[in-house]
Every structure is written in C-alpha cells, then in structure tokens.
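Note that one protein chain of the assembly has been removed; the remaining protein chains are unaltered in position.
Letters A and B name the chains as they come in the text, with residue numbers starting at 1 for each one.
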Amino acid sequence: MFQFDSFQALVAMGGHGFYVWISYGVSLAVMAWLVISPLKRKRQVLGNLKRQQRRTVADGRRTGEASY
Amino acid sequence: MLVRDLRLANRRRGDMANPLIFFVMVATLVPLGVSPEATRLAVMAPGIIWVMALLASLLSAESLFAGDYRDGTLEQALVAPQPLWVLVLAKITAHWLVMGLPLTLMSPLLGIMLSLPPAGYPALLASLALGTAALSLLGAIGAALTVAIRRGGLLLSLIVMPLYMPVLIFGASAVQQAVDGMAYGGTLAVLGALLAFAVMLSPFAAAGALRVGLHG
Partner (left out) sequence: MTFTQWFHRLGSPRWFYQASGKWLPWLAAATLILLVAGLVWGLGFAPADAKQGNSFRIIYIHVPAAFLALAGYYVMAVAGAIGLIWKMKLAEMAMRPAATLGAALTFISLFTGALWGKPTWGTYWVWDARITSMLVLFFLYLGVIALHYAYTSRDAATRAGAVLALVGTVNIPIIYKSVDWWYTLHQPATIKLTEAPTMHPAMFQPLVVMILGFYCFYALALILGLRAEILHRERRTRWVRELIGEDAV
C-alpha cells in the first residue's frame, strides 16, 4: 500500500524530507559516477588507440611499409 | 645489523633526538591551547601523552629504511644469505631502542607537565614500553611500502595510522584505568598480545613490502 496521500507528502516525508532526499540523491549520484567514469575511461582509451592506429596506417602508406 | 644500526644512531644523535624533542614540545602546546588548569589537563593527560607518543613514533618511522635505501645497503640486504625478515627485525629492534625506549623513559616528565595523577605512572611506563614496540613494528610495514617513493612521509602516516589505532586504544585505556583506580593488568595483557602478534606478522610483511618497493 502506498504510504503517502499526495506527492507533497512524499516529498516532505513527514518533516524528514531533507535528510531522506539528500541521502538518496547523493548516494545515487555517487553510484552513477561509479558506472559512468569507467565507461568514460574505456572510451578514452579506445579513442586514443584508434587515433594512433589511423596515424600508423597513414604513415605506412606514405613509406610503403607497415610501421610498428 | 643491530649493532651497526645502533652505532649509526649514536653517530647521528641529532636525528635521534628530534622525535623526542617533538614529543615534549607538542606536550607544551596542549596547556597553551586548552587550559593550564591542572584538573582539566589531568583528565586528558593519558590520551594526550599516548597520542603524542604515537605521532613521535610515526614521525621517526620514515627514517627506518630511508638511509639504507639511499646508500644501497638495502639492495645488498635483499641478496644477502640471511633471510630478509631477520634483518628487518634487527632494524626494528634498533628503532625501538633509540626511539621507543627513550620515549617511554621520558614519559613521566610529560606526566608531570600535564599533571597526570600519580596512580597512572606505572601503567604509563608499562603501556608505552609495550606499545611503542608494537608501533615500531607496524610503522616498519608502512616505511617499507613507501621507502622507494619520493616524499613518502605523508603517505606513510596515511597508511599506518589506521593500523596504530588498536595500540592507541589499549595503551591509553590502560593508563586511564590506572588513574581511575581500576585493575589494568588485563588491558596490558591485550597490549602484549597485540605486540606478540605484530612481532609474528610485521617482519614478514615488511620484508615482502621491501621486495615489492625495490623491485616492483
């Protein structure tokens, strides 16, 4: 059964809204960061590698041999 | 190794004295910062003296392996025929003899300065004698882990401080119990157990950490 009569009551949490919502908000923000930051790092690593590879391929064409 | 370290320490008396001077000087800050009233100081004296001792020990832990690392003695020790932990234990013992022991012997002076009640002195001496040895042992792990890092001192404190906490708790409590007129033998026994445990664990951990720090 839903415990609150209205949306306002849910936000107010019987006067404890500030504490409840701040703790949930900050926790979820930290958790989101924990998921996003490795994804960002992965993309960064892949991006760097791709750029590097493209450069190598271009160099290889110019000199006529694959360079490592 | 032990004899050599002691001889070296004797030659560098200044370095050796610094943590002790620190120990006394910080103790003079407390009345200045809090209150010169004897009653108030007496309440805090056991805890403060113990925290000071802990900080002094922490401060000197950095130098435990630093000198040997710089002049290459440590590299030789790694390939020496004796197991590394024996050497580590010797170094820790030397550290305690030049640091923990004088600190313990000086603590009654601080007790007077901070008006520690007379009942606390035997417990203070006993708990510091056992406790500083445990602190030296634990500090050695941190010192070994940070020896190869430049400016490892601050990092060392960060690493070692949580490990120091049980020693601080039981050491300061023993003195407090003595001041309150309670039996403190059990608390000292726990402190002794912590020390025994640290003796078993720490030389090996520190030796392992030295290998890691020096050779990756």
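List of remarks:
The rule is simple: a contact is a pair of C-beta atoms (placed from the backbone, for glycine too) under 8 Å apart; a residue touches a chain by one contact, two chains touch by 3 or more.
Predicted, not measured: the structure shown is a model, and the values here were computed from it.
Although one chain is not drawn, its touching partners on subunit B can still be listed: residues 141, 145-146, 148-149, 152, 155, 158-159, 161-163, 165-166, 169-170, 173, 194, 197, 201, 205, 208-209, 212-213, 215-216.
Of the residues in subunit A, those that touch the hidden partner chain are 1-4, 10, 13-17, 19-20, 22-24, 26-27, 30-31, 33-35, 38-39, 41-42, 45-46, 48-50, 53-54.
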